[in-house]
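A single protein chain has been omitted; all remaining protein chains appear in their positions.
Order as written gives the chain letters A, B and C; numbering starts at 1 within each chain.
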Amino acid sequence: MIRKVKSHPTQDEPLLFEISSPGKKGYQLPDLDVPVIDPEVALGVSSVRKEIEHFPEVSEVEVIRHFTRLSTWNYAIDLGLYPLGSCTMKYNPRVNELVARTEGLAWAHPYQPETVSQGVMEIAAALESALAEITGMDAVTLQPAAGAHGEMTGILLVRAALEKQGNPRKKILCPDSAHGTNPATAQMVGYEVVNIKSNDLGMVDVATLDAAVDEDVAALMLTNPNTVGVFEQDIARIAGILHDKGAMLYMDGANMNALCGVARPGDFGVDVMHLNLHKTFSTPHGGGGPGSGAVAMKSHLEPYAPVPRLKKENDKWTWDYHRPDSIGRVRAFYGNFGVLVRALAYIMAHGGPGLRNATMDAILNANYIRKALEPYYELPYKSPAMHEVVFSDDKQVALGVKTGDIAKRLIDYGFHPYTVSFPLIIHGALMIEPTETESKGELDLFIDAMQSIAKEVEEDSELVKTAPHTTRTSRVDEVTAARKPIVRWKP
Amino acid sequence: MIRKVKSHPTQDEPLLFEISSPGKKGYQLPDLDVPVIDPEVALGVSSVRKEIEHFPEVSEVEVIRHFTRLSTWNYAIDLGLYPLGSCTMKYNPRVNELVARTEGLAWAHPYQPETVSQGVMEIAAALESALAEITGMDAVTLQPAAGAHGEMTGILLVRAALEKQGNPRKKILCPDSAHGTNPATAQMVGYEVVNIKSNDLGMVDVATLDAAVDEDVAALMLTNPNTVGVFEQDIARIAGILHDKGAMLYMDGANMNALCGVARPGDFGVDVMHLNLHKTFSTPHGGGGPGSGAVAMKSHLEPYAPVPRLKKENDKWTWDYHRPDSIGRVRAFYGNFGVLVRALAYIMAHGGPGLRNATMDAILNANYIRKALEPYYELPYKSPAMHEVVFSDDKQVALGVKTGDIAKRLIDYGFHPYTVSFPLIIHGALMIEPTETESKGELDLFIDAMQSIAKEVEEDSELVKTAPHTTRTSRVDEVTAARKPIVRWKP
Amino acid sequence: MRYLPKSPSERQQMLEAIGVSSIDDLVAQLPEDVRLKNPLNLPPGKSEFEIVDYFKARGAECANGYASFLGAGVYNHYRPVVADVLVQRSEFLTSYTPYQAEISQGHLTQIFEFQSMICQLTGMEVANASMYDGSSAVPEAAMMAVRITKRSQTLVAKSVHPEYREVLSTYAKYQGMPVTEFGYDSQTGRIDLDDLKSKINDDTASVIIQSPNFFGCVEELEAVAELAQSKGALLIYVFAEAVSLGILAPPVQADIVAGELQSFAISPSYGGPFAGIIATKEKYIRQIPGRLVGETKDSRGNRAFCLTLSTREQHIRREKATSNICTNQALIALVATIYLSIYGKEGLRELAIQNLSKAHYLASKLERRFEAPFFNEFVAKASDVAAVNEQLLEKKIIGGLDLGRFYPELAGNVLLCATEMSKKADMDTVIEALGGRA
Partner (left out) sequence: MRYLPKSPSERQQMLEAIGVSSIDDLVAQLPEDVRLKNPLNLPPGKSEFEIVDYFKARGAECANGYASFLGAGVYNHYRPVVADVLVQRSEFLTSYTPYQAEISQGHLTQIFEFQSMICQLTGMEVANASMYDGSSAVPEAAMMAVRITKRSQTLVAKSVHPEYREVLSTYAKYQGMPVTEFGYDSQTGRIDLDDLKSKINDDTASVIIQSPNFFGCVEELEAVAELAQSKGALLIYVFAEAVSLGILAPPVQADIVAGELQSFAISPSYGGPFAGIIATKEKYIRQIPGRLVGETKDSRGNRAFCLTLSTREQHIRREKATSNICTNQALIALVATIYLSIYGKEGLRELAIQNLSKAHYLASKLERRFEAPFFNEFVAKASDVAAVNEQLLEKKIIGGLDLGRFYPELAGNVLLCATEMSKKADMDTVIEALGGRA
């Protein structure tokens, strides 16, 4: 029985192009205080476009209604639990939105004089040192725009350092549980990807690793806690094996929400890592972005960090561009600054002790769910869970119901689904990450829903396989979408 | 067939009291920078409360979710047409919310020195003169907090002026079509209310009025266009009759949205009137307020206006408290200033010519609906409609369906109902005011819905009588609510 | 124009559907002599950009980022961000009175929570959905008492906010409601019980006191409640500083409570919009003015809320209504509701104690005019208030209120307020300016 939601009318709405009518206006510009210039005269007839064909024309009130109506078709953290494993969908504090809009910050131009930019530079510096303290690393760059971008930056640092030593090496090792961005990144930095099989605890098998590490290996890209939510027990030895062979340990920090205040990668042998500020540090990324993939590194990699670097010179912040060994820029300007402001505000709100409390509640929530759902869903890896728990659909597949079906049915119960079919090492994975910002009441409703769906699978699997049934849009045909792609509106 | 909405899950949510748990916190205060004081010592044991019994304790994320979820159970202008007759529910421009929050304005204390208040005073002065121009009156007070408050202020002005002449008189005339606040106001100012029957055009019957006006009549409270949406043809004569007997013409300006830029009450004999800035001038009043009932008056009433009055003294604004004949204050400070800021921003956006265009579109929309629905619903008064049109449920009552039922069914079609059963002179009224901020597309959907409901009444009246069927809350039992009122939560 | 969602061709189609040839035909009905000949004499419409500029410029002409020690009915408290964010949800901001319960449960549920919290804070059994503000809630409460007691006279303490008293007399003037004021004890700053004794009589409908009163003094209810009730009059308790409810004993002895909620995250906004409330005992529920939300069920048996007892109101009762109020301050009451849920049980207490502590630090260095206990506001002696405030203003500090403005007999005294927002450094500046002992 569905306890979380009720049906209610949601406004339909056509596409902007379909409500457009010539002459409707949503804007007004001030009168020009200079002579108006004829574009054809200034630019030449051939350089000037006649019109933007079929471009929408609507009024302000229609714009408000259009996007307000559209928004009601979305699920969101502010509406409820969003247990997308590996994505750390936690509450986005509203004060962060306010401070990011502070005039002096939001309107700072990246090329304005440093004398009138000390405030923004101070914020970046404060965040760099907070992240260094949290990760136990020596230096941080805030330039990468997202996690994958941070991975590329980190692997570039590894490559630059090895090259400096004379041999960039050929291979990057990735556990088979790794996120897709890891191998994709290695390839972009010119490395060959070697997959490492996980052992039956869901962890890196040290023997296998030992055998795989040779003088051609540049680094291992490891997520810790890994994507099945367990902490790599042998992390110290793993680091040792790599370092003995002159290889480095790259940590994918997407799961730092399980470690803040509890353990520091810098203390267990990590050479370089990225953080997803939009996950662990709660910056909003509606629709899929923006993010920030800050990279934390040990001092031996710092000379290679992207330019520019922040530097304090007689008590003023300045950008240092003279870094001969730098890998260069990975992005124009200084990174997604607006995201950095929010991340710092988040860290200030929690403070040192507070970050640990948040982590502990995240772990508490994951284990509470694990305990309650273990009788209903197969738990492939029995190792203790950290901040997320990954089940498989083994029990349900027997009845013809897949993880994707269960996910869709969850929507009828008023929840956003968990992460489906990732990590790939678990066949039919249900990857659940509640985060710390969920109340016991919300978790109980989720558990109730998952248990109820497990029963439905036995009693009426069709109901689950055809879900969702209560949404304005029923199950979407993604196959046709891919077969003949329609990716833009046409008159 | 319902074209406007689809069903979609809406989050349920208990009361705050029901999600409270001791020790949950949604706040943090800065550390005290002064010694902490023990309340029992400072105030005495008997003056200090032990606790606020059963008061909620929740976290910030729960507050966000609680109110966000609740909000999704509401209808709103930003979601669609809101045709509440007489309420002028038009688009509330978002820029107005922004400017009302400008720091120097939003944080201005009413008692701060005038030297550091010139900006807020200038805004009030600018609005006063704009409203005087729009109404054709000589002076304006912005003190009243809402329309009814403005009515009281206006009738007080009438009374004070008459009293000054030696006789406050005894009676206030109200057409039977008048809004309930009119008679209620007259009574609060110590007048006896005399109802005037409307003629079969829905207008004041001049003969009846003529007969009713004697030396005991202080004023007529007239809404123009009146509550059936028609302009009082004999307005000039009406004013004449009153003035001849030394009585005054009070105009309820709730329907000024039909007149801005088209006709000015000051030009057709009105002595005093109120404006509903939250209607005509589009200030948001979600849930039922706040409003502003600015009162515009002719010069002969200005001496009696509430204190304080704005005055320019050697180029600086100052508040004038020395007004011997003033009726006194109707509200602390200077009125709902934040609402005034929004109203001025609205007037600036439209400008002089623009206000007329808005009025004309409001009239256009009402007549478009009238034309399309006339075949389906009884139109008791055939007089030309201004900004709103009032039908009756005569045709449907025959089949056992009342205006209230039709209204509820409209909800299933994705619209907020029109105003039900007002004005009282029309039995079973359907009072429809679209306002100018509705697109043709939205109006067509509304017409389509109203026509479809008319058919449903004939084919399946039960469907209509038991509506709404699609909302999370079905028809609410208001009778029980009134019989044994439960007006607060109890543990 | 950007707020008008129509294209020329759409207007044309609509005119044709109506059967008129030009849009002006739609107002042909207006008598010739009534129609406006020349356009309104107002400047043409401005762009959003220019509008924002205009108000920014006006704001810059006012005090910006000043520290302030003004209270006197409008208090400088921190406004949690979520309150301002949530009130701007379209579904709250752009809806109207929840007449249609089935699509207004959001507001109705919240108003029910609001009414409940106000009852918890005041110790009353019923609270309405809001009044315009504190000043208009006072006369409405007095009128209520007149209806309940069928008596005519109102006794109000001089220590009630002066502008509230002005509004009371304006309302009362023509309703056959004589209003008499009684004094305060020039030693303690509390009401003068003897003066009240001497004025109360068998025609007294209500006795109105404020606590903390305009001087910041906390009144003692026991005695005045006994006196009033022994004479068959109702006691009306007024509050202007709602944060005081976090620590002060709830005025359970009162029959009616009338108050101002500005302190609950409502920006000062040069005096409004604020929100007033009236709360009372269950037995007086049918005499309470304004809207009330009640709990009930929908046709499926689910809990639901709706406006109730509207037979009290003008749209049904017309001239016999309890009040003419229609539009109220719902959106502001929503902000207050959010504020109260953010602070909650413990937060309100802690907040009140911070206010108490700040004000007592400030007072401890100055010479107080009155002896009675106070919350976050008090009267201090000052040789030349105007001069002191001038001097402070130059330091971007807005000093206290010159009491001489409302109480000639108290000229040479300043009403100072300190809240959780008052920084010690600024208080020390004020102390110095007032020649207090550092």
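Simple rule for what comes next: a contact is a pair of C-beta atoms (placed from the backbone, for glycine too) under 8 Å apart; a residue touches a chain by one contact, two chains touch by 3 or more.
In this text the structure is predicted, and so the values were computed from the model without any measurement.
Every visible chain touched by the undisplayed chain in the complete complex is listed here: A, B, C.
Looking at subunit B, the residues touching the absent chain are 21-30, 57-62, 64, 68, 94-95, 97-98. Residue-level contact of subunit C with the missing chain is found at 48-49, 52, 78, 80-81, 85, 88-90, 421.
Operating definition for what follows: only the chains that are shown with their structure count from here on.
Averaging Cα coordinates per chain places subunit A and subunit C 46 Å apart. Counting partner chains per residue, subunit A shows two or more touched chains at residues 59-62, 64, 68, 94.
For subunit C, residues that reach two or more other chains under the stated contact definition are 1-6, 10, 45-46, 48, 50, 82, 85, 90.
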